[in-house]
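Down below is the structure, laid out as structure tokens.
Note that this complex is displayed minus one protein chain, with the remaining chains in position.
Chain naming follows the written order as A and B, and within any one chain the residues start at number 1.
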Amino acid sequence: MSSVSLAGNIPSAATLQARSEDRTAWLLAAPAVVLLLLFVLLPVAAVIFLGFTDFELGYGKFRFVGFENYAHLISDRTFRRSLWNTSVYTAIVAPVSIVLGLGVALLIEGEGRARGFFRTVYFLPVASLIVAMATVWQYIFHPTIGPLNALLSLVGIPGPNWLGASNTVLYSLSIIGIWQSVGFNMVLFLAGLTAIPRELYAAAHVDGAKSALDRFFLVTWPMLGPTTLFVVTISITNAVKVFETVKMLTDGGPNKASEVLLFTIYQEGFVYLRVGYASAMTVVFLAILVVLMLLQYRVLDRRVHYT
Amino acid sequence: MSALSLRDLNKSFGGNVVLNGISLDVEQDEFIALVGPSGCGKSTLLRVLAGLDHADSGDIFVGGRDMSPVAAADRNIAMVFQSYALYPHLTAGQNIAVPLAMKRLSHSQRLPLVGSLLPGQREIRTGIARDVREMAALLKIDHLLDRKPGQMSGGQRQRVALARAMVRQPSIFLMDEPLSNLDANLRVHARGEIVELHRRAGVPTLYVTHDQAEALSMADRVAVMIGGNLLQLAPPDVIYNDPAHIEVARFVGQPRINILQAQAENGRVGFEGIRLALLEKVASGPVSLGIRPEFVKLSPSGRSGLAGRIERLEFLGSEVIAHCRLDASGEIVIAKLAPHEARDLIAGMPVGVLLPAEQAMIFAPEGRRLRIADVAGARQEPAYV
Partner (left out) sequence: MTSIPAGRIIRFALLSLGALMILAPYIFMISTAGKTQSDIFTSSLALIPQHFYFAENFAKALAKVPMATLLWNGVVVCGLIFFFQVVVAIPCAYAMAKLKFRAARLIMVLVMLGLLVPIHATALPLYVAFDRMSLLNSYTSLVAPFTISVFAIFMFLQFFRAMPDDLLHAARLDGMSELGIIARVIVPNAWPAVTAFAIFSVVAHWNDLYWPLIVVSKQAYATPPLGLMYFRAAEAGDDYGALMAATLIITLPLVAAFLLAQKRFVEGITMTGLKG
């Protein structure tokens, strides 16, 4: 009986140990937590805050403007153009690079000896400096001296001014985007494919799945579910974040035909130094990312858990 | 005509012979257990039969029909896999329905989305659902049909895998260690169930296992495979009592058979003063003498038998295993005794080891069994070596 009343007043050895472990854990996590607050959470809060101000770099004072920046965004033709262009770019690059990535992965998976070689080749763009490769693409797309138009003229097609004309520039940038991300998606799909147990294919054979198409729909495609969901999300986010090629090759031109979200934010914030207004744009950008993530979780919850 | 015939199947990976001239006939209604240590080629044989792998040479006939040009999907051979290989994204019911859907629905009707719009598929799907329910009732898994494999226990998954294999009434049934992922209690129970299902369905069955007890207890005939060779195919009692090869004798039986060195001379095997006359002529030289532990007796007085010493005693409840070292050769002999026989034994004590000569088996150096004509020079009743 006495031991019970004692335990009520004095912490037991177990409680003491748990407390000391908790303290150690805090010490170990402290640098990460501090930096996380300093470089991620605080800046995000600041961006949201600045989005309600007319802060401009170089001017000392700023004032609250409420939703004025956002109201302005709705009528801002450059921003609307930029949102539209980003959507078009994403709508082209994400699906095409996903389908091609899956196709290449399936082809490579079935390939025997040359498998390693092809994997290396398709992956090469991921390991290459995109800024550097963008300049190579600029040369390839060059209207007069570029090899692409030289090739087209061989078959009698007058080549367009790929990066220089407002009706083709977005598609040209999309080609570069696809070129760059097919290999990345392929590697992820390959990993997904190798994780499928071989016995499932054996079972499919025995169960009478005669054609490759039957086996694809019975085993491969459903088993790739989680991989596909992930590839879709990351492809969309990466496409929404397109910046390097635009900055290097077109500067948003010609005629704002290649203005994309991050480029517009960059111009507003770091060239025109209208930090308040650029912050409001950034909040929209963040909102898009949040929506994408919520969509991913919705789908993830709904169907792709089996084991 | 046999339900299934294998004729001289050969296969090697690299320089490694996995199947070495395997020939085998399975009769209708028969349950054959293919048993052997891991890596002996038994699973490869099963995969070759199913059409998942191809032999380098040899023929497979099912009901007299040559199977070599037939794809796995068209062989109508069902298989239960070691991991069950259930499709994790499908419910138990959908899993069981797969072989039927593949057989009864046309190519276009099987396509996702599009297929469900095509005419005529509704009736077929109703038929499939009915057959699935019947099979599920037979295996007592009707309550699991809407669950996914991830939500089932090992035993339940194993039943679903069985149902998927049985539902389309295959001409041959293959099972690749279907019980090895179950815990010990469940395994013994499942043995009886599988035999019962086999008896009811009457489909010739090849059952692969590395567990000799499983093979002996379930099969009509046991095929022992070692190192790519089919060493013996016989009913369980023959496999145990009359092994054709030293490896068969070693593989079957727990604890393992005692193998002692002996000498063959002029067609007789001499061992510690006893001569066993062999039926066939063999070159003089060393041979192996095998004797099962349950035939070995120990004499605590040490007055009869070969002189030895007890190294270790294992008490197993219904029996006692005694490990004895022979003084003369240093070889270990294991005796399986009833508890009352072991009452006076203590580890470390000297004993006389009695080996009954008529239970002895002689094996040639390459492992072949040598038949004994008669036992000569018996000193006492019964004759001990």
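To be clear about the criterion, a residue touches a chain if its C-beta (ideal position, glycine included) is under 8 Å from a C-beta of that chain, and two chains touch if they have at least 3 such contacts.
Remember, it's a predicted structure, so these values are computed and weren't measured experimentally.
Peer 1: Based on the whole assembly, the unshown chain contacts which displayed chains?
Peer 2: A
Peer 1: Specify the residue from the set A:Leu102, A:Leu173, A:Val219 or A:Ile234 that touches the hidden chain.
Peer 2: Within the whole complex, the residue contacting the unshown chain is A:Ile234.
Peer 1: Using the definition of touch stated at the top, determine which of A:Gly183, A:Gly208 or A:Gly225 touches the missing chain.
Peer 2: Of these options, the touching residue for the absent chain is A:Gly183.
Peer 1: Identify the residue among A:Ala32, A:Ile74 or A:Val155 that touches the chain left out of the display.
Peer 2: A:Ala32
Peer 1: Which residues does chain A use to touch the chain missing from this display?
Peer 2: For chain A, the residues touching the absent chain are 18, 21-22, 24-26, 28-29, 31-33, 35-36, 38-44, 46-47, 50, 57, 100, 104, 107-108, 110-111, 114, 118-133, 135-137, 139-140, 142, 145-147, 150-151, 154, 179, 182-184, 187-188, 190-192, 227, 230, 234, 241, 243-244, 247-248, 262, 265-266, 269-270, 275, 278-279, 282, 285-286, 289-290, 293.
Quick note on the criterion: only the chains that are shown with their structure count from here on.
Peer 1: Distance from the CA centroid of chain A to that of chain B, rounded to the nearest Å?
Peer 2: Between these chains, centre-to-centre, one finds 55 Å.
Peer 1: Taking the touch rule as given, give the residues of chain B at its contact with chain A in the complex, in rising order.
Peer 2: Those residues of chain B that touch chain A are 47, 50-52, 71-74, 77-79, 81-83, 85-90, 98-99, 102-103, 107, 110-112, 148-150, 164, 168.
Peer 1: Can you list the chain A residues touching chain B in their complex?
Peer 2: 197, 199-200, 202-211, 214, 217-219, 222-223, 225, 305-307
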